[in-house]
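Shown here: the complex without one of its protein chains, the others still in place.
Entry: chain A
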Amino acid sequence: MSSIGTGYDLSVTTFSPDGRVFQIEYAAKAVDNSGTVIGIKCKDGVVMGVEKLIASKMMLPGSNRRIHSVHRHSGMAVAGLAADGRQIVARTKSEATNYESVYGEQIPVKELAERIASYVHLCTLYWWLRPFGCGIILGGYDRDGPQLYMVEPSGVSYRYFGAAIGKGRQAAKTEIEKLKLSELTCRQGVIEVAKIIYGIHDEAKDKEFELEMSWVCDESNRLHQKVPDELLEEAKAAAKAALEEMDAD
C-alpha cells in the first residue's frame, strides 16, 4: 500500500510515473499519526469526539482545544499538525462570517465544506506551498438538517454518516458501522462516541488521553457547543464501565 517515491516525492507539483502525488500522501501520514477524531450524524444532530493524547503531565486539563466552533451552527475537529489546523479553523471562521455579511443568512454546511476543501486543495497546487498536514471533520446543522463532512489533506471532501481519522480510525470505523445511526439521538450518540474512543485507545502504546466532545443538535438549539459537563461525565463513566466489562471477559 505505501511505498517510497524516490525522486518523485520532492515537490507537491510532481506526479510519479504511476500517477500519484507523494507529498499529499505523506501529508496524510501526518494525520494518521495523530490521536483519533470521530464524528457521527445522529437523527437529530451531529456528535464529534477527540482522543486528545496528553503530551506532558504538566498540561492543564481542558487546554489544547481540538474542537472549534466555526459558526453558530457548525464546528470542526482537527487531526494532524496542530498549527496547520489553527490556520484552517481561522480561514473557515472567516469564510462563514463573510458569507453571512454578503448573503444575509448562515452559510449552508455543504458550502462551507466546499470552501475549506478548496482552500486545502489550493495548497497542493504550488511548489512554494506545502500541503496542510490535517484532516478535518466538520459537523453542522442548517436548513437541510444535520450534516457531517470530512476534508482530507488532498482537498477531497465527502459527506458522511460516520467518519474517523487518526491512529485508531480503522477500529473506530468498525465500531461506528455497528451503530444504528438513524435511530440514535445525540444524547445516546454522545455515550456511544465516548465508548468508542475509550475502546480504541491503546494503553500500551500511547500515553494518557483526555476526551473532548462537542455536539450540534435539536437539544442544543442547533448551536454548536461543548457537550454539557454532566452528560460528558455520564459518557465517560459509561465508557469506563464498558471497558471493564470487556476486560472482565
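FYI, a residue touches a chain if its C-beta (ideal position, glycine included) is under 8 Å from a C-beta of that chain, and two chains touch if they have at least 3 such contacts; residues count from 1.
Keep this in mind: contacts and distances are computed from a predicted model.
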| item | value |
| --- | --- |
| UniProt protein name of the chain not shown, from "Electron transfer flavoprotein-ubiquinone oxidoreductase", "Phosphatidylinositol-glycan biosynthesis class F protein", "Fe-S metabolism associated domain-containing protein" or "Proteasome subunit beta" | "Proteasome subunit beta" |
| Option from A:111, A:206 or A:219 whose C-beta touches the chain left out | A:111 |
| Touch with the omitted chain, as defined above, among A:102, A:204 or A:248 | A:102 |
| In chain A, positions touching the absent partner | 102-105, 108, 110-111, 143 |
